[in-house]
Each structure stands twice: as structure tokens, then as C-alpha cells.
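Following: one structure in C-alpha cells, then a few remarks.
Only one protein chain is missing from this complex, and each of the others stays in its spot.
Let's turn to chain A:
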Amino acid sequence: MTALDTLRGKYIEAIASAADEAALEEVRLAALGKKGEISLKMRELGQMSPEERQTTGAALNRLRDEIDASLRARKQGLADAALDARLKTEWLDVTLPGRPRRMGTIHPVSQVMAELTAIFADMGFAVAEGPQVESDWFNFDALNIPPEHPARQEHDTFFMARAEGDDRPPHVLRTHTSPVQIRAMQAQGAPIRVIAPGRVYRMDMDQTHTPMFHQVEGLAIDRDISMANLKWVLEEFCRAFFEVPSVELRFRASHFPFTEPSAEVDIRCSWEGGQLKIGEGDGWLEILGSGMVHPKVLAAGGVNPDEWQGFAFGMGIDRIAMLKYGIPDLRAFFESDLRWLRHYGFAALDMPDLAGGLSR
């Protein structure tokens, strides 16, 4: 064993056994410091012969580099250990709750309106709106419901108060979204495709009725739109809305003053253990009223009935929301009970679209 080997063994061992950075620094000074053992040996090189210098010099250089690398490695190791030791003392209870964050919700009526909009937008229907206080002309007359028609009485209408001396017929809180048909036709003419969702009002309050609820009106007018097109549109809507592979609709003759022919529309369904399933079973559930727009209604909207024809339909938004999402009680929609809002509400970012599907 040469002297250098001895030297190497001594310092490698000293480095390994240095307990902390201070001890390690002492080892460094003893070996590589100005007066360190290896530094002194390096200085002795000058007194050697060139041959000797060449071999000893190279060996010394290697030794110095090795010791230096070893010192650095040990230093890093000591630092890592010290950091780990510190982090251990910084322990926190990670089972504590995260910082509180409020979770908001979207009301089911708003959500279903957004679903309706997404579906009908794809079929080219725009969204029309109209005032909720309506003149009786828009709410009734224009829709072929003359003043003494029994159908007018069946609407359970809310009337606005009339000031003394104002002899106009009282305005009404719109009893349906159908007056928007007239306003949309007057504004836009034909051809036209619109839906009109919104609040409507009827004087009725019991287990299944509230004096305010929501409807969506549909209107499509063109030169050759038929009731068969209506059926297809409603089939497509129901399939997409209820998110089922297929639906079956049944048209039943009925009467609405503003359509002719008129049909009530039933959807095939089953009730098993209180659970509604759309698209299968032996039951039929009435979901909407529809028909071909009455020529007088077209005329009231400023559209020539000899040139244009089309369909209209009206559907309860709250009702289809109840059917789709299994919400039992209509009255709770308008009570703003936080428990209800949180249970039946939707997340802010659950924006219905056809690409991602309507519901999550």
C-alpha cells in the first residue's frame, strides 16, 4: 500500500464519519485546506524530478478530485437529512377540512330551459320572448279566443286592476306563452321557427297547481310544414330531452282555439315502483298540446294563411322537469327551500349541450 492509498483511506473514512457540516469542514481543511495534507503534498511536487512529478502529480490530482467529490456528496447528504428532519417537525393534520367554499346551484327550471334551448337551437329554432303582463288581445283575441268564448273562462285568468276611467279591457297576466307566437310573427313574419319559454299565470293553487308556472311555446311556419313534421320534431325533442334511445308518441285529437287540427300528445312510459321510465311500457302520459296554427292566428300575426302554414305546441317546463328528474312536488319549485335547491339544483358549469349530453 502506497502512502497515497493510506491518505485516501484516512480521509474517505473521516468524510463518512463526519456527523455534521462543521466536522466535515474540518476534514476538508485537514485534507484540502491551504495547509491541508494533500495541499502540502502538492506543493512538494516542485522538488521532484520531472518523471517523478508526472506520475505522483497525476495520482495526487486524482486523489484531490476524489476527496473533493466525496466531501461535496457528503455535504449534500447531510443537508438533505437536515431538511427531512425539519420537515418532520412541520407536521400538520391533513385530515382537517379544506378551507370552506360555497357551492351554488342552478334552479331546475333554468336548467331545463337551457336544455330546451340547446335541442331546439339545433333544429333551427330561435328563442322569442314577450311581456308577462299582456293585453287581452294578444292573450286571447289574436289566438282565436273571442271575449265570450267558454275557453276564455277555462283559463282562470289573473287580471290587472284598471284605473277609474280607463275603459280598455283589463290587461292580464299571460295565461300561456302563446301570445309570443303573435308577437314573434308580427316582428319577424314568415318563415319563422321559434320557441318561447317563460313564466305564465293561472288562478289555481292546490296539490298539483301553482298560480305561476313555466311553459315553452314552439312555432314553426313555412310554406309546407305539416302535422307529420310536428310529430317528428316532438319525437326528436322527447328522445333528446329524456335522453333515451327511442320514444313513441301518440297524437290524440283535441281542441285548442289557436290550432286546427289540434292534438294532445301522449308519450309511452311505464311506472315501476314509482319510477317513471320514458319510451317503454304500456302506459301513456300526456305531455303537451299541439296542432297546426289556425288561419285566424296566422292572420293576427300578419302572416297570410293562404301562403303559409305551420305548427305550434305548448308544454309545461316544470312538468317535464319533474318527469325527467323525478321531482315530486310542483309547489316546492317556488319555495326556495335551501335543502330542495341543493338537492335538485345543478352545478354552475353543468351547461347543457348536445355534444356532451344534456345531463351529467
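Here is the rule we go by: a contact is a pair of C-beta atoms (placed from the backbone, for glycine too) under 8 Å apart; a residue touches a chain by one contact, two chains touch by 3 or more; residues count from 1.
Keep this in mind: contacts and distances are computed from a predicted model.
The chain that is not shown carries the UniProt protein name "Phenylalanine--tRNA ligase beta subunit", picked from "Phenylalanine--tRNA ligase beta subunit", "PTS EIIB type-2 domain-containing protein", "Transglutaminase-like superfamily protein" or "Succinate dehydrogenase cytochrome b556 subunit".
Within the whole complex, the absent chain has one touching residue among A:Ala3, A:Met103 or A:Ala355, and that is A:Met103. Against the chain not shown here, chain A presents residues 96-97, 99-107, 109-110, 114, 117, 121-127, 129, 131-135, 138, 148-151, 153-154, 158-163, 170-171, 173, 191, 193, 199, 201, 203-205, 211-212, 220, 222, 224-229, 231-235, 249-255, 257, 260-264, 292, 294-295, 309, 333-339, 341-342, 345, 347-349, 351.
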